[in-house]
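Inspection log for the structure reproduced underneath, given as structure tokens.
With one protein chain held back, the other chains of the complex are shown just where they sit.
By letter and in written order, the chains are A and B; residue numbering begins at 1 in each of them.
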Amino acid sequence: MTEQAVNTPAAQLEAAPPPLTSPPPLVQARALRHEFRRPGSGWGGLLGAGPSALKAVDGVDFEIRRGETFALVGESGCGKSTVARLLCSLYRPTSGQVLYDGTDVASLKGRAAQLPFRRRVQMIFQDPYASLNPRWRVEDIVAEPIRTHRLLQGREAVRDRVAELLQQVLLAPADGTKFPHEFSGGQRQRISIARALASNPEFLVCDEPTSALDVSVQAQVLNLMKSLQQRLGLTSLFISHNLAVVSHVADRVGVMYLGRLMEVADAQALFAHPRHPYTRMLFDAIPDLAMSGQERPAVIGEIADSLTPPSGCTFHPRCPHANNRCREVVPVLLPALGASVACHAVEEGRLR
Amino acid sequence: MTAANAGAARKPVLQVEALCVELRSRGGAVRALDEVSFDIAEGEVLGVVGESGAGKSLTGSAIIGLLEPPLHIASGRILFDGQRIDHLQREQMRRLRGKQIAAIFQDPLTSLNPLFTIGDQLAETIRVLRDIDAAAARRRAIELLGEVGIAGAAQRLDAYPHEFSGGMRQRVVIALALAGNPRLVIADEPTTALDVSVQAQILQLLKRLCRDHGMAAMLVTHDMGVIAEMADRVAVMYAGRVVESGPVRDTIQNPRHPYTVGLMNSIPVIGRRAAQLTQIDGAMPRLGAVPPGCAFNPRCSQALPRCSSERPTAFKQLQTRVDCWLYDKPHD
Partner (left out) sequence: MGVTLGLIAGYVGGIADAVIMRLADVQWSFPAILIALLIDGVARNMLPRQMQDRIAIYVLVLAIGVSGWVQFARTVRATTMVEKSKEYVQAARVTGVHPLRIMLGHVLPNTLGPVLVIGTIYLAVAIIIEATLSFLGVGIPATRPSLGTLIRIGSNALMSGEWWITLFPSITLAAIVLSVNVLGDWLRDTLNPKLRT
């Protein structure tokens, strides 16, 4: 490494050992905002008017500590998948920052600067059928990160490593010569996991990795992911709409609604005592497998349109505890009752 | 009055007896459904649960007469209100559909024609089923929309499907299904594409409608939670066969068949955070690769020697029917 390269953010990422004092969080999101411009707006379009920007993520703050699994939960349109992609730097945030190991990811300009970051962060996607290139053989798919980052020299070494990775995800080395379509959904997800692990990452972003799988296959994949994570000391962001799955894997949980975080808490605390009205509603809506026959409050309304979100607290039209302040003022995440909750009712003590 | 008597008092709306559906292929015939049998009583909700490839959707399609070649019914009978319907001609089946048997599918987006307003689609369906004029059909459409919980129905009649949210669209689909006042509705994964909160609402709605109209339902899903919410009885399918069926509370809390046990244990439940979820190793066999004897035996931790050669017959355990040699004991 040459002298002048030492102080660039990229070099810092590559070289810096973890500090000796209480470790700072590995990943931080600060005031993260992301808007999607609708096609048809701007001078390229000729079609009519309408709101031109979709605020997918509207001011999100959270951090993920090393070795921890942080889950983001929410229904469709809440922005959790967008957050996942922002954290991987697949999109550039409209405003706000993503900090990885203390460095602002957006400040890494140019491919050379970004490469170390890309090695340390990997992603697993939801759709087992679209996440593998149908024309590539499995061994090439899994080897791609190794080759991109030139982690190993020589074809033998790469081939051996690929075999090792396939075995780690409980597939046979011989499966490397096959094509993706020869595998089932659960097996494909395992191939995706092998690919993600190929670059020896520290941080895994998992976007609904088991939502497309059958329950028994899901159990296999979740067990695998959990054991790998523990063995390799990985930090991960787990996105899901399924609270039960999240309860099984997460250390801390964030609940999102229409682009904002409503509640953040330790998993145990959240599942024992959900605080935010939306979190409670989600819990009430989950089918009761225990068949306790308990009467539960009816779910009110539907998720509002992301293009024209409600004013103030985005949840107020569906909240049984909404007052005037809720309609006008956006609540901020504040510590309360063992969690961080963005709710005026909780803040004002109207809700225990 | 014991449950057995209660069952006999209610005449079954649907009876499926040893239904076999085969796929004609160049190499021969492949069994997609293998001697599937169950009943649905009047006003009862039967949940048919299984993973992908188990054949649950296929069963629904066979009943409602929507099997496309090379799939065909090879043997067995389907009786609706005591009358055989599996051998009906297309035209006769079509008349039965809509009026007596209705269907709700998974994707509300493709169930509705995007080019027509929902009012038009509703009215068209209504007029096919009943001989009334356009104005009366429109009134009935408003009535139906109100029943499925769409507020401001009169104004919404002239909206197009894409102007509705997923949950609303599914309500419209349900309204369409209700239009002919059917005796049986076959719902294939009706809430899978919807968010959890919307799912809860739709399930409530379906439950209420079944109760109010005395409608029976066959609810096909992979989600045990949905079954727990909605069904009275449940049939568990595996590799084209029914392996267990019984009252829902019984089957969920006290599963008999090793597959059902494995399935229930692999579902993550809030509050029960174990280090590892129980998993069933291996995968469901594909069509044409079903092992001899019991289809589940290669993956079964309790397999007996006879399981790999003899296909189990049905055994009764109280009100549950299990197809498993483990239950071959003198009982009842």
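Annotations
To be clear about the criterion, contacts are C-beta pairs under 8 Å (C-beta built on N, C-alpha and C of every residue); 3 or more make two chains touch, one makes a residue touch a chain.
For clarity, every value in this text was computed on a predicted model and none was experimentally measured.
Shown chains touched by the hidden one, complex as a whole: A.
If you put the hidden chain back, the residue from A:32, A:88 or A:105 that touches it is A:88. Here the missing chain is touched by one residue of A:76, A:94 or A:114, and it is A:114.
Across the entire complex, the residue among A:103, A:199 or A:218 in touch with the chain not shown is A:199. If you put the hidden chain back, the residue from A:132, A:222 or A:261 that touches it is A:132.
Mapped onto chain A, the interface with the missing chain covers residues 44, 85, 88-90, 111, 114-115, 117-119, 121-123, 125-127, 130-136, 141, 144-145, 148-149, 179, 181-182, 192, 195, 199.
Just so it is clear, only the chains that are shown with their structure count from here on.
A separation of 34 Å divides the Cα centre of chain A from that of chain B.
Put simply, chain B touches chain A in their complex at residues 51-52, 165, 167-168, 195-201, 203-204, 222-226, 228-229, 248-249, 252-253, 262-263, 266-271, 273-281, 283.
Taken in their complex, chain A has these residues touching chain B: 75-76, 184-186, 214-220, 222-223, 226-227, 241-245, 247-248, 267, 271, 281-291, 298-299, 302-303.
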